[in-house]
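One protein chain omitted, others in place.
The chains carry the letters A, B and C, assigned in the order they are written, with residues numbered from 1 in each.
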Amino acid sequence: MDKDIFEKERQQVLQSWPTGKDVDFNEAVDFHQNLPSEKVFSKQLQKALDSGTILLQPRAGVALVDEHIRLLSFLEDYADLLPTTIDAYTRQNRYEDAQKGIERSTQAQRSLLNGFPAVNHGVSACRKIIESLDKPVEVRHGTPDARLLAEISLAGGFTSYEGGGISYNIPYTKSVPLERSIRDWQYVDALVGKYEEQGCSINREPFGPLSGTLVPPCISNAIAVIEGILALEQGVKSLTLGYGQAGNLIQDIAAIRALKESATTYFGQFGYTDYQLSTVFHQWMGGFPENEAQAFSVISWGGVVAVMSGATKVIVKTPHEAMGIPTKEANRDGLLTTRQSIRMVSDLKPLALKDIDLEQEIIKEETKALIDSVISLGQGDLAKGAVLAFKAGFLDVPFAPSQNNVGKVLPIRDNNGAVRLFDTGNMPLSDDIKTYHRDRIAERAAYERREASFQMVIDDIYAISKGKLVGRPK
Amino acid sequence: MDKDIFEKERQQVLQSWPTGKDVDFNEAVDFHQNLPSEKVFSKQLQKALDSGTILLQPRAGVALVDEHIRLLSFLEDYADLLPTTIDAYTRQNRYEDAQKGIERSTQAQRSLLNGFPAVNHGVSACRKIIESLDKPVEVRHGTPDARLLAEISLAGGFTSYEGGGISYNIPYTKSVPLERSIRDWQYVDALVGKYEEQGCSINREPFGPLSGTLVPPCISNAIAVIEGILALEQGVKSLTLGYGQAGNLIQDIAAIRALKESATTYFGQFGYTDYQLSTVFHQWMGGFPENEAQAFSVISWGGVVAVMSGATKVIVKTPHEAMGIPTKEANRDGLLTTRQSIRMVSDLKPLALKDIDLEQEIIKEETKALIDSVISLGQGDLAKGAVLAFKAGFLDVPFAPSQNNVGKVLPIRDNNGAVRLFDTGNMPLSDDIKTYHRDRIAERAAYERREASFQMVIDDIYAISKGKLVGRPK
Amino acid sequence: MDKMQVVLGVIGSDCHAVGNKILDRFFSDNGYSVTNLGVMVSQDEFIDAAIETGAEAILVSSLYGHAEIDCEGFRERCIERGLDPIVLYIGGNLVVGKNDRAIVEKQFLDMGFDRVFVPPNTELIDQAEILQEDILKNRDLSTRAI
Partner (left out) sequence: MDKMQVVLGVIGSDCHAVGNKILDRFFSDNGYSVTNLGVMVSQDEFIDAAIETGAEAILVSSLYGHAEIDCEGFRERCIERGLDPIVLYIGGNLVVGKNDRAIVEKQFLDMGFDRVFVPPNTELIDQAEILQEDILKNRDLSTRAI
């Protein structure tokens, strides 16, 4: 992004809500420079990368500042990295509604918002959070226009920022044009780059799981890599690429391994060498079982697979997942279960399985087909290419609400539980790949003695919440 | 066992406590013959063997009959196979104390016994249990002299009986001579054989996990195979051999695979071909974490490994494990977690890993060394051989309380968490094998920068309950 | 008989799309003509669509926990804009947190919803029949009112 344009736009952004005026970049740089390394996201990630361990991070956010600090202080003992999950009004820039939520929450003495309205609370409230805690804190949200939120929270001392122009549009919005959200996220990345120029390290994490629902790895990996490049282009240096557990052990391990490799390849191809790359594994992001004992099983399996995949961090679910925003105790329990799982399997050697290698090659090949189509559509301009690719359905996220999304792609599990493409929509995959998916699904259909169909898709959507991986009949 | 001797002994056994007189073999045969196949243990095991699925079984038993039936009826919805866990007084043939426990429990309106005192309650109470339920029920206990208990519970309609002359002596008693318990279990097996002759199928399950604490697979596999042969010798036809999860995925899978193969080999070598062989995987049998969220993780990982090992059934723990006999709800929760885990991984293909094959070969070789030493000590008489082998320390169970046990063997985990032999005691293992174990442990010691020592053993004993697999310092 | 007209959507700033797609399919497969507004639907958008299509029921979803705020005055607004009678259903994870189902149900019944579907009561089984009964009851009422 052109610096002048950026700086001009900054003035507008900071004026779009009263709390914007408290942002003072130079003072913020000072604050960041004085943060001890325990509070800096990328430094903790680097330690994990170096030692081959995996870091645990929950999701958490409530309406009121002191409540939120109490919540995070409580979770800090069980987590390695902390979140501040932003409420859904702020995500839509509906700060008046967020204000209403704050007031109602103050009255009701409980949070009526599903997250922390950081913009309304402003810079000093963010500082209070960072100062109250001894671990790094990330802003986690789902905001298509996250410019003001970034300004306030980064000035507030947060050292990691989740999201991206695609991943915070397609699953999170209905009618925000993709060109706009990508553009607004170039701003965010440029802001991060501005901090990086001053030696303040801000980690960026594109949102991997997308709709969280039977997303084939190639789709999320392609988008993650593209958002990674878009971020690098603006000066981002520390990147965490994400993936949401799909459910089949082999495929999940292969997906994280493929993600690292595809990213490294393309980042190099685009001329980037000076960056820190880590990965994040999201425990199962689809519908959870309502029963807590069953939910514990889903969570702990997610912990196991996260370790086996070699991811740098794992985002942890809670036994309340199917029911509502967790209490702090439920959140702690999710962390405890996950930690136990992780520490019980972390001494295992990486699984050397041919099936994983095969799956990994397939995912990389598919991902390459998707990314290359974006590159060629954009004639080298990835932002433009991504917009055109979504229009054409070359990129297509299953079950996403956005009107930018063609929505033709339909996933179905194969007989081993791996997510395959029942309908490849317009995605530019080779015939070999298409045949591979068709065959795998046919195998299952034969086994279940029924046709692959939308009913099978629905069965798969419900499966985990009904206590199984594959949505078989009966 | 000689039939005349057996029948004479039977009369004494049945007179050793008043309820013995209600045993009527012919009437019992009638009862068994009329049991629907859903209630017959071996038939459900066969179905599982045929379909490659795994069956879930909890542990449960309380002092009073109606309470016990209520408990099992509640659990029946979540389990595939049911237990009746016997109290610890009955296990020691202390029926007066059991009677006191029954009376005190009636007064207190809660169970003061840690299991169901089946001998005191007698045949008709057992029948009531079997008739109230729709699934097969097994007697699970830890009784060195289990003759009367077998007479009463089998006449009562139970279709599976856990235990063995070694596995219910060494971990469960202090001073019962091994020759006596083996002899008394030959009686039990002969009784089962007597039922089998009448076409009543009674499953027998030697107790695999022994002390439940860092037992190297070769030791439990050797004892399981020996008890299997001792049972076959008396006419037992349906055998379930068991193994307690040791904690390392590779070793656990290898152990169950090795167990099947060693059993098949030796059963053949001893001339048996007409039997049904299944395996049981016990979720972690050592000290559990007190925290329930952590316990859920241990349980669900046990479910996962059970499936991956290919066992026919899994014995399920509960989130109350570290604290006390579980409530029925905690027991249900253990089953629910396990079921979820099982159904999430059961569609995976068996892991084709070289490391598993290697481990499996080692376990089989070690097991062979142990069993062959028993055979040669006994000059073909396995019962005699086993007694001599324990005396010589050729068979030696870590942490067992029995005076029959030399107690020289000490296990330590290696750097990947597999249980290795720190001290092989007097076990007749080859030098290669000993070196292998020594090297694996040295690897860990080097990594941890400390000597392998008894402190390391203690650290490993506590490890799982403290949230990890390997008891590393700090 | 003509298919009954219903309007479906996810209210407020809520982006949860998966359940919505399944509900669309479910009610369509079970004899209704469904106008699906998708996610992020305001009260007035629901009402506009209901008026336009002559719908006899509005099926609101809310998953993200803000239903208390988003649904405030929804019944009153319907009446104000002439939708009376109209069947109003709501389902999903209505409030923030894991709450007692009975309390949440009552809260939304009090707000004027005819039925409230919160977990563990969200499985789609006989909702299609129940809806038909409720619509017919309303028709009956309207007839008698005339």
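Going forward, a residue touches a chain if its C-beta (ideal position, glycine included) is under 8 Å from a C-beta of that chain, and two chains touch if they have at least 3 such contacts.
Computed from a predicted model, the values in this text were never measured in an experiment.
**Q** In the complete complex, the chain left out here touches which of the visible ones?
**A** Even though it is not drawn, that chain still touches B.
**Q** Quick one: say which of B:E290, B:E365 or B:E443 touches the chain that got left out.
**A** The missing chain is touched by B:E290.
**Q** Looking at B:I166, B:A222, B:A400 or B:A452, which residue reaches the missing chain?
**A** The one listed residue touching the chain not shown is B:A400.
**Q** Quick one: say which of B:H282, B:H320 or B:K364 touches the chain that got left out.
**A** Selected residue, touching the omitted chain: B:H320.
**Q** Can you say which of B:L112, B:L351 or B:A392 touches the chain missing from this structure?
**A** Reading the full complex, the residue touching the unseen chain is B:L112.
**Q** Pick from B:V40, B:V316 or B:A330: which residue touches the chain that isn't shown?
**A** B:A330
**Q** List the residues of chain B that touch the chain left out of this view.
**A** The missing chain touches chain B at positions 88-89, 91-92, 94, 97, 100-101, 104, 110-114, 142, 171-175, 211, 213, 286-287, 290, 320, 322-327, 330, 399-401, 454, 458, 461.
We take it that only the chains that are shown with their structure count from here on.
**Q** Could you draw the chains as nodes, link the ones that touch, and say if you get a line, ring, star, complete or other?
**A** line
**Q** For chain B, which other chain has the most distant CA centre?
**A** Between chain B and the rest, the longest centre separation is with C.
**Q** Using mean CA coordinates as chain centres, what's the gap between chain B and chain C in Å?
**A** Their C-alpha centroids are separated by 55 Å.
**Q** Between chain A and chain B, what is the gap in Å from one C-alpha centre to the other?
**A** Computed from C-alpha means, the inter-chain centre distance equals 45 Å.
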